[in-house]
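There's a structure below that I have some questions on.
The complex is shown incomplete by one protein chain, all other protein chains being positioned as in the whole.
Take a look at chain A:
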Amino acid sequence: MVLTENEQMWSELGIDLASHGQLMNALGPIYQEIYLGQKNRPKGMGFYDFVVGDIHGIRVKELREHAKSGGKVVATYCVFVPEEFCWASGAIPISLCAGTAFSIPAAEEVLPRNTCALIKSSFGFKLGRLCPYVQVSHLIVGETTCDGKKKMFELLAEHQPVYVMEVPNKRGPAGRALWQQEVRDFKAKIEELTGNRITAENLGEAIKKVNARRREFKRLSMLRAADPAPISGKDALLATQVSMYDDVERETQIMKALNEELEERVKNGEGVFPKGAKRILISGSPMAIPNWKLHHIIESAGAVVVGEESCTGSRFFNELAPEGITDLDEMVTALADRYLKTNCACFTPNCERLDDIIGMAKTLMADGVIHYNLQFCHTYANEAIQVDKALEKAGIPLLRIETDYSDEDAGQLKTRIDAFLETL
């Protein structure tokens, strides 16, 4: 059998070619149905179609080239890990999360079944040798945002180098001190891995680069406030998902072009859904590629998703890191503080997140909020009770959904979402 260029590369990376082939064959039709069937898509989405069309090819090849010339690839799981240190030291950070049921059976050979789909899918990618991004990375950086992940990282470390950052549970002075130390230790770890010093100069530049990308995403977020919405929620989600493992400068350029096109649309009153379509804000668990399930059900029912209050949404780009600091130590402290503002359900209390949801619902003129919870994600499931109370007080309708990556509850979800849209 003659291997294609991609297959050759995957085989060199230790990928299980047969299983991986099945995964890739399944992804094509899903993308075709969910994405390519949309009407009046922005031209700027062409880049993302191209990326997904060769999702384990082009970018992996770039990362390998980088590694071959001595560069390092740092894989992360969470928006808490300060990517600026990686860019500053010449390493490339990529996000590793996984969003498919395909890799779960492999994970369940080891992990308990009642673990959240994201943890299982991700672990299964490594165990089943299905993900070239894990294979190509030199260091996996975990964090203690949930107990399931925390323990999974110990098992993952049996297969590949893993470094775990401790995220505090409270934001008080003790928590802040702990986090600042963790950020400093991570900086040292990256310096050790790459053999490059992180300086005020290269870190300052990295901060500016990452901020530039955050600014484009904030701009996209504001454009989605328009009625009619200039872009579908599915497309906006995809752009966020891809940018979490793409080159920061390229993403900034791509998003800039997309935003310019969307600005033009907003000016002309052009959209992807009719004016007056019901507008939904999603809040809760992250959605890794190819988890487009909820957005697809909502948008197939005629409503439009106008925002994501999640780690694959606002929590990824909302807070900018302070620029213009010249002292390295102060810069690192300011960066640590920026990341501590991530309103993750791992914190107690986490009232800031409630303000974020209400603020986003108002800014984006959402008719209702759907709280999305991955089954067995206890922090978000419990915090949903607070979200429910806060939104009821604010007079914003809320629907709580708990699900995973499978399709077994598609009928149930459709009934709930249809009913919710009918009440708005």
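To be clear about the criterion, a residue touches a chain if its C-beta (ideal position, glycine included) is under 8 Å from a C-beta of that chain, and two chains touch if they have at least 3 such contacts; residues count from 1.
FYI, contacts and distances are computed from a predicted model.
Candidate names were "Acyl-CoA dehydratase activase", "ABC transmembrane type-1 domain-containing protein", "Hydrogenase formation protein HypD" or "Urea ABC transporter, urea binding protein", and the UniProt protein name of the unshown chain is "Acyl-CoA dehydratase activase".
For the options A:11, A:32, A:199 or A:415, the residue in contact with the chain missing from this view is A:415. Although one chain is not drawn, its touching partners on chain A can still be listed: residues 400, 402, 408-409, 411-412, 414-416, 418-419, 422-423.
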